[in-house]
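Before any comments, here is the structure.
Of the protein chains in this complex, all but one are displayed in their positions.
Let's look at subunit A:
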Amino acid sequence: MNSTINLIQEALSYGFMQRALIVGVLIGLSSAMLGIFLVLKKFSMIGDGLAHVSFATVAIALFLGASPLFVSIPIVTVSSILIMNLNEKAGIHGDAAIGLVSSFSVALGVLISSVSGGFNVDLFSYLFGSILAIQKTDLWLSVILAIGVIFTVIFYYNDLFAITHDEAFSSVIGIPTKRRNYLIATLTSVTIVLGIRVVGTMLISSMIIFPTVSALQISKNFKSTIIIAAIISVFSVVVGLLGSYVLNLPSGAAIVMINGIILGIMMLYKGIVQR
């Protein structure tokens, strides 16, 4: 027990761990707050699709010697709007639209990395996340993102709730549904790009889906779902990151495992209560 506490104290004394915790908590908070709108609108897998796009953009950035963050954020944002437009204008269902953009991006990323001499350590670290790679820029961008997400959800709460429940009715009463959807898509894109530093492109969608699905098992209204999802997400990030240090495990996978355990407990609890 004492050695675990010592290890946690040791972890917290490292700058990289402090940055990872702050960025992780802020990304966890942002992804959980956006998750409810994506999950209930059946756009859960948009996180997965956009993570694949960000894999391609990281490959492009490394190939060009540019900063991955500043290449990824605009391209991933445009892709998220493209996915929504494919869904709306070309009549392609949300899951198919995500699949198209996602597989095309992975192919592009693989081609670029092949041309530039194969997968290198940098690109690999983006696949599964690397908390050692988190820089101060990530930290500040995460702070700005989290503030943006929290303010958006607070100030546009009723509009977002209405659109999530019934988009046709929302249009009729004058809510600008398209603009609100783009707002969510943009914030999701930035969350994904920043989040892949922590958990990687392969696992980032779990940070959007797991906390919301867990919260849905026990919540009764919309607000409480958002609050419970945010608490679960932050808890998973903190326990996952510290646990991964103590047990010498990959941090991204540890965070997802904690999320998975919480979902299991919630489903069990719901099953017992409903009996």
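Simple rule for what comes next: a residue touches a chain if its C-beta (ideal position, glycine included) is under 8 Å from a C-beta of that chain, and two chains touch if they have at least 3 such contacts; residues count from 1.
Convention: contacts and distances are computed from a predicted model.
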item: Per UniProt, the name of the complex member that is left out, chosen from "Amidase", "Nitrogenase protein alpha chain", "Sigma-70 family RNA polymerase sigma factor" or "Zinc transport system ATP-binding protein"; value: "Zinc transport system ATP-binding protein"
item: Given A:S102, A:S170 or A:S251, the one touching the chain that is not displayed; value: A:S170
item: Which residue of A:F16, A:F104, A:Y182 or A:F222 touches the chain not shown here; value: A:F222
item: Absent-chain contact - pick from A:I112, A:L145, A:A162 or A:L242; value: A:A162
item: Touch list for subunit A against the chain that is not drawn; value: 36, 40, 154-156, 158-159, 161-162, 165-166, 168-175, 215-216, 219-222, 224-225
